[in-house]
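Every protein chain of the complex appears in place save one, which is left out.
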Amino acid sequence: MDFVCNFPFFSILLSLFSGTICSILPGRAAKVVNRIVIAAVGVMSGILLVYLLGTGESFVYWMGHFPAPWGNEIRAGVLEAGMALFFCIIMYLSMAGGAHKLFDEVEESKHNLYYILINLLLSSLLALVYTNDMFTAYVFVEINTISACGLIMIRQVGRTIEAAVRYMIMSLLGSGLLLFGLCIMYDLTGHLLMSNIKESVSVLIQTGEYQIPLIVSVALMCVGLCIKSALFPFHAWLPDAYGYSTVSSAAILSSLVSKGYIFLLIKIIYRVIGFDIFNNTRIIDVLFVFGLMGMIFGSLSAIKENDIRRMIAFSSVAQIGYIYMGFGMGTQAGMVASIFHILSHAATKSLLFIAAIGLTEVSGGSRKFIDLTGAGYRNKWAGVAFTAGSLSMVGVPLFSGFISKLLFAQAAVQVEGKMLAALIVLGISTVLNAIYFMKTVIRIYAVTGDTSYPCITFKDMKVHAVVLVLFVIVNILLGVSSQPVVNMIEQGLAMFA
Amino acid sequence: MGPNLLVNYGEAVAAILFCIGFTNLLLQTNLIKKIIGLNIMDSAIYLFLAEKGYIAGRAAPIVTNGVTSVEAYINPIPSGLVLTGIVVSVSVSALMLSLTIRLYLRYHTLNLDEIAAQLKKEGR
Amino acid sequence: MSKKKSAEEYHKTFAFHFFRWLSGGKDPYLGNVEMRPQKEYEADPEMLLRQEKEHDAILDKVYDTKHNALLKLFHSLYEITSILFCLFLMALLLVTISYLPATGAADKPVNNEVAGRYIEKGLEETGAVNIVAGMILDYRAFDTLGESHVLFVATITVLILLRLDKNKKGEVNPLTKEMNPNDRIYEPKNDAILQLVATFLVPIIIIFGIYIILNGHLGPGGGFSGGAVIGAGLILYLNAFGFQKTERFFTEKTYKWICFFSLSFYCLAKSYSFYTGANHLHSIIPNGTPGAILSGGLILPLNIAVGLVVACTMYAFYAMFRKGGF
Amino acid sequence: MYLILLPILFPILAGVCLLVCRKDLSRKLLTVTTGTCLVITGALAITALTRVKQDFTLFYLTRTLPVYFHIDQISILFSLLTVIVFLCAGFFSFAYMKHEQKEKRYYGYYLMAFGVLNGLCFAGNLITFYLFFELLTLSSFPLVLHTGSKEAIMAGLKYLFYSLCGAYASLFGIYFLCQNCDTLTFTAGGVLQVSAASKDGSFFLFLAFMMILGFGVKAGMFPMHAWLPTAHPAAPAPASATLSAVIVKAGVLALIRVIYYIFGADFIRGTWVQTTWLALALVTVFMGSMLAYREPVLKKRLAYSTVSQLSYILFGLAVMNEEAFTGSLLHVLAHGFIKGTLFLTAGAIIYTTGKTKVDELRGIGKEMPLTMWCYTIVSLGLIGIPPTGGFVSKWYLAIGGLAGDIGIFRYLGPAILLVSALLTAGYLLPLTIRGFFPGTDYDYQTLQKREPCPLMTIPILFMTILSVLIGLFPTVIVDTLTDFVSTLI
Partner (left out) sequence: MIICIILIPLLAGILVPVLPFRKRSHKEIFLEGAVILNSILVWYLLLHHSESTFLLAHFTGDLNISFRVDGMSMVFAGLVSGLWPFATLYAFEYMTKEEHENTFFLFYTMTYGITLGIALAANLLTMYFFYELLTLVTVPLVMHTLTREAILASRKYLYYSLGGAAFAFIGLIMVIVYGTTTDFILGGVLDPGKIGDKNNILLLIYVMAFMGFGVKAAVCPFNSWLPQAGVAPTPVTALLHAVAVVKSGAFAIIRLTYYSFGTEFLYGTWAQTTVIIVVMFTIVYGCSRALKETHIKRRLAYSTISNLSYILFGAVIMTPLGLTGALTHLVFHAVMKISSFFCAGAIMHQTDKRYVHELNGLGYKMPCVFGIFTVSSLALMGVPGLAGFISKWNLAGAAVNSRNSLAYAGIACLLLSALLTAIYMLSIVVRAFFPGKDFDDGPIQNVHDPNWKMLLPLFVFTVFIIIFGLHSQPIVDFFYDVATGVY
């Protein structure tokens, strides 16, 4: 085994351990540690990705001295490595972009705690990405949930705490269902490792035993993860949570945390149940319908919103709807589109959050649209970045959003019964996206008679500006040279099977 | 309806408890009651798991007298899972409770709806 | 000849219009070419502001739970659907359960080679008499590592929420304002009975906890349960004697370092074990004689670490809830 | 060859020059220039007319759309009428326009309209015809709104839009004809492809009907006649004269060209289109007379009269036999001269007295005897009393109507013509009667001769004479017409 194969394990453990270390460090040092860890994990994931692309095969990694059905395992393929790399990039940028806001919004003595949360969140995301064991997944889902909750309420105002409570309640419902589904699954198969479960499941399907419990268990797990990733009817907690938490948190939560759960769902679909078996259930239809509804209702709520951060948050609901719609199509192409959208949405949404904070800063801290008038002139960098993000969300070519839209539509065309619904909703949703994002863009470039707010130049926001530029670059990279990414996703999915 | 409902009465109870907890978590407006619901839910799952691991007539999985025969002990895995689950449950309860404390200190009520209403007013 | 209509009346009749057109009088549509300017749309900023206020007022009204009938209806609907959903879930689960393998049977899918190996080889491979302990701390140690971090992260969140920190600039923490300042006046309670009982019980409890931890690999128990017992003892002590006493030996610093060292040890030890395992290297940690206290490889030290963490955490939770500090 | 172009382009260019010229010319110079231009144009036109049967393609708009000129008898007839009326009215306006502003503009458009009308007469195919038809509308509407009063502007716009409406309705037909005819050159007997006519017969009938309605707008046919009574009173008198005598005849010309030269009379004869057309024409005849009868304002009365009289012509065309057709052509001439005279006299009266209503004009015959005599003579002509031109034309129309194979209209037509003639007498003669016999209470003391200047009276006189001449020596014209009329029917 090559040394590189240790990297997934290293990255998980490194981030876990750094969490522990941060607990004794002062805030500033914790920040440094945190950055280093994210960067290191990113580098490792990158190397791993290159390695895997070279070998073309995934590998499993024993967590301990015991092989598959007995010990824990993690597993790394192209998709996992790519996802980890991407998560690191986004997380690093989000952290860097929101760092200056942290000082205003979080007590200084608790900064190190914040970084602990981030580290643990990273480790849990990595574990979700790499894990090959259902129960490990459950445990890390819980870490993920709790640290996400911490990220929400670390800015301690009434709304965030309330949002955190709501978030926790929904998440716990989700975890409860997930765990219950897991238990049933375990009861049916006697395994906790994904690959073993899959073998047993295919045997069960062939023999026709335990069909109903099997379906119910899958459904429970799906619903649990849907709740956790804020699919449409379960999104009530989301706007406050994303809208009022400190900006890095919002960016990370919207772009990574929910994506972690979704990625886990993908893994469950592919590695636990089996793609074909999953597609033969009615569950995908339900996912499809809720996905479509999410796309529409999320956008509608966003249109009504009067607060830029909440608007972006509602837009997340819509975007998650896209992803589930891709699942619901039940084809490989739909899955690829969904995964690409995970990436593209992550890149875009964090960009939007970070840019929005730049805009609100020059508007007296208000996030009401009426105060944001002309903010694009006061903070040019944030304005341009926000515009770029909006365009990506609307699906203008050159940006990543276009490619994901393209992939979705291509995937939709191949599905007989769902084609029209998907295409039309895609169209409508684009229109709605255009309405609320373009409204904002035009608003920030409208002129205002009130010039009492200060202007910000590059000097005052070096880091922020650089981060924004990097985000835009990531976005455009995804949009322009999407083919390697799509290839990677396809390769990764092939490795899943 | 399958054949094993009565045999699986333990699981059935677990399921019922789970739903009670679930309903509580979903519907109670009082935060403390919600947390109790959460704990009921978790306990139901432990019960379920324990039932899963149980094999009639076998001992707990602690090697006694050096007997390491499969026939001697019940399945150890669910027990392990329950252990892990308990820790998670404790952590979550702690977190929820502390959130509740904060909210109570701030809004002097445990009713989530009232808190929401107050927030709406505060927000502007 | 019918009655003659007045001119005005006549002007309204169709006959008049027809005749007007016929005789080339007024053309009905030609007049449109001569037009007045249309009104430009201009929104009054004040009006916008007023609209916003109205919007707010509407929102107020909408969220006025006591008087808004619609909202009430919505709430009751929501409740009914939720209950229905829960009932549905219950029915679903019951049906599912009815199809599950029978409880207590030995030939269930659960009882497969996995459990078999744990039981048959567990003692040999992990050195732990308690198969469960062996399983969670060796076979499936990664889960357990995660689990301890769940606890850790939960403490962190509780710290974030409840710890009272003093700002560098000495500003009053917003939390302090919210907290009831009188709570600490009653420290210590000086309850004689409690103190007396505690004097007896606390050492016993703590020793019992230590026993559980140390015997984690030999019998029922382990780091978590033992730690919880010790934590309970500490809490009892605190209740009996107050913070001033406990602060002598247990401060935040103590907590921090204990947690740090335990968790670091846990992490590093398990990392070593994972690394060697994955790379098929030989682990230098001996398994020892099964049944002896110093056996089970890493299980005992890990149990101790976990126990310490749990004990501290339990105490920390209590202290946080109580007064927001140690 | 290029001679055909001269009477068209020369006045147009002259008119444009007048319009573009920024300097204010003195009135005398303006008059002289315009007069010269008019005369030259007339001369050119007459010269061009001598070159009968010379055809000439100027250039191709697109491969299938040549701008093509050709002179035949119809052209000669209409062109002569145009030249005479324009010259007369032109000279009349030198005197009349004294009391109007912006004469330069007036003459500019006047010359342009002259040129365009020449072009219209010489046009050898439908496209060229349509081109000049549109231009005619555009160059003549400024004449209508010349006075600049609100009513005049509205009337001008109304004229413009009605005419365009008609033009577009006929353009609808042209689009289809273009694809279904071998050529759009005017050919006696029609050019419609037999295959198309037999296959989509009813559709082409519909097209023909559209075109009749469309061009009928210009000729003041019933559903779209309303512009006429609005435009005439608003325009200056000489402009009304040309409008009524010539420009509305463009609609007649158009109908002749379309029905007899494109569709072919045989295609239309006996179909619902002919019936409807007849009905519309008769309705117009009767309606126009009735409206004129109850109209107090002189010029407006004359305008209604035009509506009525034009439909005489249309009736003749719609009957589609030789007599009626000859009658129509004769009526074109006769009505042209008569109505020209009538409007000019009305103009003279307004110019001198400023009174517009018939009731106010008691004793006018005493004041302006020459003018009123002319008025009376042509009125009699319009009524159809021999030996004026009107009698001959109506005679032929009635004969044609009776001889035509047109069902009930065979009798209804002549009857209505008669009734209308009575009504004509009813609306024209009161002025004569009042003018010459003002009654006992007329105050002869204040009477003074107010005969207008010769520049006004001579054109009036000239046209009156012409109208009488037609009546006296109709055979000259009839003989020349008969030959080629038979080729058409």
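Going in written order, the chains are labelled A, B, C and D, and every chain counts its residues from 1.
In this text, a residue touches a chain if its C-beta (ideal position, glycine included) is under 8 Å from a C-beta of that chain, and two chains touch if they have at least 3 such contacts.
Remember, it's a predicted structure, so these values are computed and weren't measured experimentally.
Chemist: Among A:394, A:456 or A:474, exactly one should touch the missing chain; which is it?
Modeler: A:394
Chemist: Given the contact definition stated above, which residue among A:280, A:306, A:414 or A:457 touches the chain not shown here?
Modeler: For the chain that is not drawn, the touching residue is A:414.
Chemist: Of the listed residues D:90, D:156, D:264 or D:452, which contacts the missing chain in the full complex?
Modeler: Counting the whole complex, the residue in contact with the absent chain is D:156.
Chemist: Tell me which stretches of chain A touch the chain missing from the display.
Modeler: 391, 394-398, 403, 405-407, 409-410, 412-414, 419-420, 423-424, 426-428, 430-431, 434-435, 438-439, 441-443, 445-447, 480-483, 486
Chemist: Which parts of chain D are in contact with the chain that was left out?
Modeler: Listed in rising order, the touching residues are 20, 22, 59-63, 65, 101, 127, 130-131, 134-135, 138, 142, 145, 147-150, 153, 156-157, 160-161, 164-165, 168-169, 171-172, 175-176, 178-179.
Going forward, only the chains that are shown with their structure count from here on.
Chemist: How many angstrom lie between the CA centroids of chain B and chain D, rounded to a whole number?
Modeler: The computed centroid separation for chain B versus chain D comes out at 102 Å.
Chemist: For chain D, what residues touch not just one other chain but two or more?
Modeler: none
Chemist: What are the residues of chain A that contact at least two other chains?
Modeler: Expected reply: 135, 139, 142, 146, 149, 153, 156, 161, 180, 186-187, 212.
Chemist: In their complex, what parts of chain C are in touch with chain B?
Modeler: 56, 59-60, 63-65, 79, 82-83, 86-87, 89-90, 93-106, 108, 110-111, 114-116, 118-124, 129-132, 135-136, 140, 143-144, 147-148, 150-151, 153-155, 157-158, 161-162, 175, 178-180, 219-220, 222, 224, 290, 317, 320-321
Chemist: Taking the touch rule as given, give the residues of chain A at its contact with chain B in the complex, in rising order.
Modeler: 135, 139, 142, 146, 149, 153, 156, 158-159, 161-162, 164-166, 168-169, 172-173, 176, 179-180, 183, 186-187, 192, 212
Chemist: Can you list the chain D residues touching chain C in their complex?
Modeler: Contact set of chain D toward chain C: 154, 157-158, 161, 225-230, 287, 291, 303-304.
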